[in-house]
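Data block below; observations after.
Note that one protein chain is taken out, while the other chains of the complex remain in position.
And now, chain A:
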Amino acid sequence: MESESKRKKESPNTAELAVTASFPDEVLEIVLSLLTSHRDRSSVSLVCKDWYRAERWSRTQVFIGNCYSVSPEILTRRFPNIRSVTLKGKPRFSDFNLVPPNWGADIHAWLVAFAAKYPFLEELRLKRMAVSDESLEFLASNFPNFKLLSLLSCDGFSTDGLAAIATHCKNLTELDIQENGIEDSSGSWLSCFPESFTSLEVLNFANLTSEVNTDALERLVSRCKSLKVLKVNKSISLEQLQRLLVRAPQLEELGTGSFLQDLTARPYADLESAFNNCKNIHTLSGLWEAVPLYLPALYNSCANLTFLNLSYTALQSGEFAKLVVHCPRLRRLWVLDTVEDKGLEAVGSNCPLLEELRVFPADPFDEEIIHGVTEEGFVAVSFGCRRLHYVLYFCRQMTNAAVATIVQNCPNFTHFRLCIMTPGLPDYLTNEPMDEAFGAVVKTCSKLQRLSVSGLLTDLTFEYIGKYAKNLETLSVAFAGRSDRGMQCVLEGCPKLRKLEIRDCPFGNEALLSGLEKYESMRSLWMSACNVTMNACRRLAKQMPRLNVEVMKEDGSDDSQADKVYIYRTVAGPRRDAPPSVLTL
């Protein structure tokens, strides 16, 4: 055996090493199968050939952050025993309509490869992939053990595809359909679950719009005794919700339907009692069109809530404050800015355990009407919630001093995403750029992994980021910076940078090319509406064969300008499924 001969050659001092090397492969595989972190497994596979081999046989879950970084063939060749696949496709800016249609990231070729090599596949989690009904039908028919389907921000399919899943996947435990751009023609897919089907544990169809058959839904909920997560869509009324809750008191996560209905006293009491009976609910969402009148029905349930998602509920500050008083255990909160600073003050006063806050703008497109939250709300939360480490905050004004105070109160930020909605807005009190704000963030928050900047920013911000943000992995920049130097500072400075997305900044070829050696250690770079030319992109592509350099041109733009550039490392070579609007250099 290889390991025996290794042992003979080694000196007595390395006796320990010899013992390790003599582990039979099977034992090593068992040990390694206990490793779940993808990064750990990647490290393990680099130790030596034995470990590489044991790791690849024992790996059952794979995470692919960019579907074009590897091909189905390469994947299936290396890992023969995969049961769970997570795939991410389009660049994140496709969420904001910056990526042309038919860009790619089609799941079908992967499914065909999986059908051949992983017929025992159980789980598929897709984000920003193109998924057709045909693919969903293929999935439903070719994987008898299939258990979990999660589609986040995907597009291209319709409710017909969901019907195929419901009809054929007899072992399904999870169906999670979130934020997808799909054709929602009918709710009849839900009725396709056979009467014999009882394994469902997670059902999330909150973002679909068609009415489903409520009788079918009730029967489904009744017979699936392990159902833990139920997130219904807006078509489900309060009375229908009550009937569902009564049949599923074991629920842990609930997404309600419409919270607006004229309830007389008796149905309201029934609703309240149904909520009280669900003692395990820790996550609550939905609450479309919630009228404050019915919110008290939730108060008892709120005592154990750890995650409250009000992003579809326009509550005013008073109503919201009354609700939040009942949520002392809250760890994650998503709200609309209709709650205003006063609402956020109530959060600061009542939710000491808060770790994550996301504030979305209710009226993002109206420049004239000024309302929403300001720096004061954010500051108030930081004083009351010292464990805060994840924030996504949309506002119309901010000051450097406020941000400095915030990070002084909460130095443990891992995710700091601040969106001052008017591009290029300075500190409204001092009229200075917001450089010092983000400087404070990177200097104080040593654990920072993700940063989104906004407001009027010079290159100084990026000097700070490059100098201090040693753990930064994802950086999003829009309408900022003065010269190439800004981007260069980041590329030279942030050792752990994986994703860099830039739009509408004055960064050009010098900046792009300064990152030549960096891009292979990153997942991807996106640059749009900057000052990058086609020639620079061609140079980059020529010098770095293991990067794919893709350019998307806009109609009517200069031939020499590279309007949108997407650069990513890959072992699969240039892709062959790009549409005409995407040029691979």
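Points to keep in mind about this one:
By definition in this document, a contact is a pair of C-beta atoms (placed from the backbone, for glycine too) under 8 Å apart; a residue touches a chain by one contact, two chains touch by 3 or more; residues count from 1.
The criterion applied here is as follows: contacts and distances are computed from a predicted model.
Matching "RNA polymerase I-specific transcription initiation factor RRN3", "CBPO Carboxypeptidase", "Auxin-responsive protein IAA31" or "Centromere protein I" against the UniProt entry of the left-out chain gives the name "Auxin-responsive protein IAA31".
Contact with the undisplayed chain is limited, among A:72, A:411, A:506 or A:574, to A:506.
The hidden chain makes contact, of the residues A:51, A:68 or A:312, with A:312.
Contact with the omitted chain, checked across A:62, A:456, A:472 or A:525, is made by A:456. Note on the undisplayed chain: of the listed residues A:67, A:85 or A:99, the one touching it is A:99. Considering the whole complex, the residue from A:160, A:179 or A:510 that touches the absent chain is A:179.
Touching residues on chain A toward the chain that is not drawn are 90, 93-101, 103, 153, 155, 179-184, 207, 209, 289, 311-312, 314, 340-341, 360-367, 369-372, 374, 394, 396-397, 419, 421-426, 431-433, 456, 458, 476, 478-479, 482, 504, 506, 529, 554-557, 563.
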